[in-house]
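Note that this complex is displayed minus one protein chain, with the remaining chains in position.
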Amino acid sequence: MLGQKAFLSGNEAVAAGVRLARPHVIAAYPITPQTTVIERLAEMVEDESLKAEYLHVESEHSALSACIGASAVGARTFTATSSQGLLYMAECLHYASGGRFPVVMMNANRSLALPWNIYGDQRDSLSLLDCGWIQVYAEDAQESLDLIIQGYAVAEHSDVLTPMMINLDGFVITHTYELVSLPAQQDVDAFLPPFRTVNKMDLDHPMSLAFTAGPAYNQAFKQLQHQAVLAASKVILETEERFGQLFGRYYPGLLETLFCDDAETILVTLGSVAGTVRPVVERLRSLGERVGLVRIRYMRPFPEAEIRKALSGAKAVGVLEKDISFGYEGTVFTNVNSALMRAKVMPPRLLNFVGGLGGKDISAIDIERLFLRLKSPDDGETVEFI
Amino acid sequence: MGNRKEKRISIRELSDREFFYGHKACPGCGGSLALRLALKVLGERSYAVVPAGCMSAVGFIFPQMAFTCNAIISTFPGTASMLSGVAAGARALGIKDFHAVGFAGDGGTADIGFQALSGAIDRHDKIIYICYDNEAYMNTGVQKSGLTPLRARTTTSPAGKRLKGAVTHKKPMFEIVAAHGIDYAATASVGYPLDYLRKLDYASKVDGTSYIHVFAPCPVGWGYDTSDTVSVAKNAVDCGLWYLAEFSDDKFTLNHKPAAFSSVGDYLLGQSRFHHLGEEDVKDIVAQRDARWSRILREWSFCDQ
Partner (left out) sequence: MNYPVRQKSFKPPKDLAEYPVGTAFPAGHLVETNASWRSLRPVIDAGKCTSCRICWLLCPDGVIHNTKPEGLDIDYDYCKGCGICAKECRQKAIRMENEGI
């Protein structure tokens, strides 16, 4: 059954997706540019179009801590944050994943202080890549909404039981309005059954949760956690297939490729920048240039095999990211490079472009320049700032 | 409440069931006694939230689980926020007749957990927050907390030639919590168990946030014999350095007024953390006690429960 269409910002699309997913508990603390998500959710709770407990917590740490507590009695939970707020949650991020509490959280990608800045880059979430969460990066409002609904199905899957961070580029996605298809509630209810778990406190069968495990046992829990995030790869594909059948929108798995089958020069990126790269690639293609695009959707689990496959025939690959690990290179580049090195399928040229920090504009002209740059034989610096 | 008399729980009425058993707390631990008694009153439909600290470290070491009711370790700052989440989750799932009860130490309450506690009280969330106060970070080896009393020696407030232990006062948590307009707050001591049990029973019936601050001595950190925990906790009240009181309906009530204070010097010098104190130091502490008590007697009503 078809739902309605609405003109929504990325944040509003997220809120609409959350309402459709029927969480029991929402705990939220405001931070720009996440605020309109939690404002819309508060309105939905007020007008009872969403039946949820809405906790006005006093910090992001408490927001996630409360979600973990609610998840620990078997409730479905949602929170949203950004930037400094995500960092303030850091302890709870590891707590949620270690305890296997499938919280779904939206993060509005935003620069980190200092200097202060409210605009988009991805240093917030990428600096927390190792916190054990599934990390996905949306490209537009529709995908954001769909990822919220799919996110619960993936995170709560018994093979996964891992929290999920859905990243939207601050302002560029969170505040840009688009026409969005809203799935019908009964279809979402059919797609997303109520959360069931044994990993909870239960008055009929008392449990001890979030316990200590000493050196003899601790690593086993970490291995299980690793297995769970790896297992998410398959669950994501199955979930997208099921979603496509119900709602007619199919997603391409952990990453999306454009013209990579015969491309000589490929740009790898993630998030909203892909929306800038795509028309450039299409235009250069129309001029006969064999260029391509890889849009990484999921950073964890990392699409290792898919990266190898997409880049195996390329002569030059550039990784463009809004992130840097100071003193070395971009984190996305490190991950892509590692996937290629392990498979010994190194393209002759592999460059790391870093741009968009603190919201610095990345234009179509910049992208064309990067494709030109990839053709030049100069290996240049480890990181090239654009 | 106010001047109304509440029914006391007698020993005979108290549940025979043990909800905190086989734990690894040090012998004579006041905190574990406070926790054990609380769960006896609150019962099997309790969700206990215990932050990083002594009670979590001794109660959940896989595969040895000392809580027999539902229990979860929270992050160190997250006792109150996790309690709120547990309560909200259970409510949203339609679970009825439960208690979400937290057990945090003095540092976990007055220092790192203070912000989340303040938030929960502000929301009037229906939770019971119990601070077991042993006056220092004991789990990490007796470091000074915001509830370490003036001049107590800890490993981070050593007593030397220049400084005589802690240079700061114990934060007045009971009054800080009350200033939020909390639904119910009380102080207690494991040295006055029946008073503590009555307050737990009262808290269990409050439709809102309850805070109980229970004085819970630590033989290892304070330096006294393990058998003296209850008597030290009683002496603290008898000498006036701790007090038994309640706050509800915007009113403070003192529950216990010693006819004459017992010796502060005997209380202090019976613990090695105060062995460095001289006569003048004790006099100072007595003067501060008297100033506090004159204010308490002036401003609070009295109801001996």
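Read from first to last, the chains carry the letters A and B; within each, the first residue is number 1.
The rule is short, and it goes like this: a contact is a pair of C-beta atoms (placed from the backbone, for glycine too) under 8 Å apart; a residue touches a chain by one contact, two chains touch by 3 or more.
If you're wondering where the values come from, they're calculated on a predicted model, not measured in any experiment.
Q: Touching the hidden chain in the complete assembly: which of A:Gly17, A:Gly69, A:Gly99 or A:Gly330 does that?
A: A:Gly99
Q: From the list B:Arg17, B:Lys251 or B:Arg295, which touches the chain that is not on show?
A: B:Arg17
Q: Check the options B:Gln143, B:Ser231, B:Ser263 or B:Gln288 and report the residue that touches the missing chain.
A: B:Ser231
Q: When the complex is taken as a whole, what residues of chain A touch the one chain not shown?
A: 98-101, 161, 197-201, 205-211, 213, 216-217, 220-221, 223-224, 227
Q: Mind listing the chain B residues that contact the chain we can't see here?
A: So the residues of chain B touching the unseen chain are 11-12, 14, 16-18, 20-30, 32-33, 36-37, 62-71, 190, 193, 219, 225-231.
The definition used in the following text is that only the chains that are shown with their structure count from here on.
Q: Taking each chain's centre as the mean position of its Cα atoms, how many Å separate chain A from chain B?
A: The computed centroid separation for chain A versus chain B comes out at 43 Å.
Q: Would you pull the chain A residues touching chain B in the complex into a rising list?
A: Touch residues, chain A against chain B: 24-25, 27, 52-53, 55-59, 61-63, 65-75, 77, 91-92, 95, 201-203, 206-214, 217.
Q: Touching residues of chain B toward chain A in the complex: what are they?
A: Result: residues 44-45, 47, 49, 56-57, 59-63, 65, 67-75, 77-78, 80-93, 95, 98, 115-116, 118-119, 122-123, 125 of chain B touch chain A.
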